[in-house]
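Excluded from the complex is one protein chain; the other protein chains are retained at their positions.
This part shows subunit A:
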Amino acid sequence: MRKFFLTVLLVSLFAVFGFSNTLVIKGSNTLLDVAQLWVEEFSKMNPGIKITLEGAGSSTGIAALFNGTTDIANSSRWLKDSEVQKMLELKKWFAPVLVAWDGIAIVVHKNLPINNITIDQLRDIYTGKITRWNQLNPNLPNAEIVPFSRNTASGTFEVFKEKVLGDEKMSPRVRMLESSMAELETVAKTPYSIAYFGVGYVDQSVKVISVNGVMPTKQNILSYKYPLSRPLFVFVDVTKGWPEEGPIADFLRFIVSKRGQELVEKAGFVAALGQ
């Protein structure tokens, strides 16, 4: 009987300590690929830390930081005014860590004979003023434009809205998809389609076009020549001070380290530090 109780006690202690070494990361779908690489490598170096990773949109990650249901919020955008206001009301403080640079790539179906688009044309497409490709240019096919967008929880959506749409509203014709990967796959299969997502998601199955004559190359993104360049962040709650030790601190140190930033480049984004 004594042995039994001792075992139960040991198991409970292990469970308690085991669970205290956890790390929850939620947020940006754009950063999901990079975060997966970080988590894989970090887990190898720290096998005792149990990490949960979820990509459901930057807004979801920041909302989780408010609720205390995540340790780290990945975000492909800066905080919204409403979020800063909420921080002031709740007396919570979130600190950003710049982890990468990205360009929102404008992609079309591979067979579409278009190589460049202007911000004004993009706005006309996404607000529904232009609905056929030949309205953009008579040499383009007389076919309906099929526009895709990330859903409203996405940070990419927020940046696109701010940089392209301004005060204008997105047409209800625009199909909202749940992830960048879903956009990539759908554009690859859908003639006459157009979509936007982080440059890290681009592959051979779609065609990237230049915006205002500028391609989203590493140099153009870093120099901000590419009009849809943006920084990518992770946010942490520092209400009780900056994490000096423990899983959050270790993870943050890792992602800004040389190796962490190499993984950013591996995922197709531009490293924020040490390059």
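Following the convention adopted for this analysis, contacts are C-beta pairs under 8 Å (C-beta built on N, C-alpha and C of every residue); 3 or more make two chains touch, one makes a residue touch a chain; residues count from 1.
Operating definition for what follows: contacts and distances are computed from a predicted model.
Of the candidates "TIGR02678 family protein", "Sarcosine oxidase subunit gamma", "Phosphate ABC transporter permease" or "Biotin-dependent carboxyltransferase", the chain left out of this view carries the UniProt protein name "Phosphate ABC transporter permease". Considering A:63, A:79, A:130 or A:270, the position touching the chain not shown turns out to be A:63 (whole complex). Across the entire complex, the residue among A:50, A:123 or A:173 in touch with the chain not shown is A:173.
In the full complex, subunit A touches the omitted chain through residues 56-57, 59-60, 63, 82, 86, 143-144, 146, 151-153, 161, 167, 169-170, 172-178, 186, 189-192.
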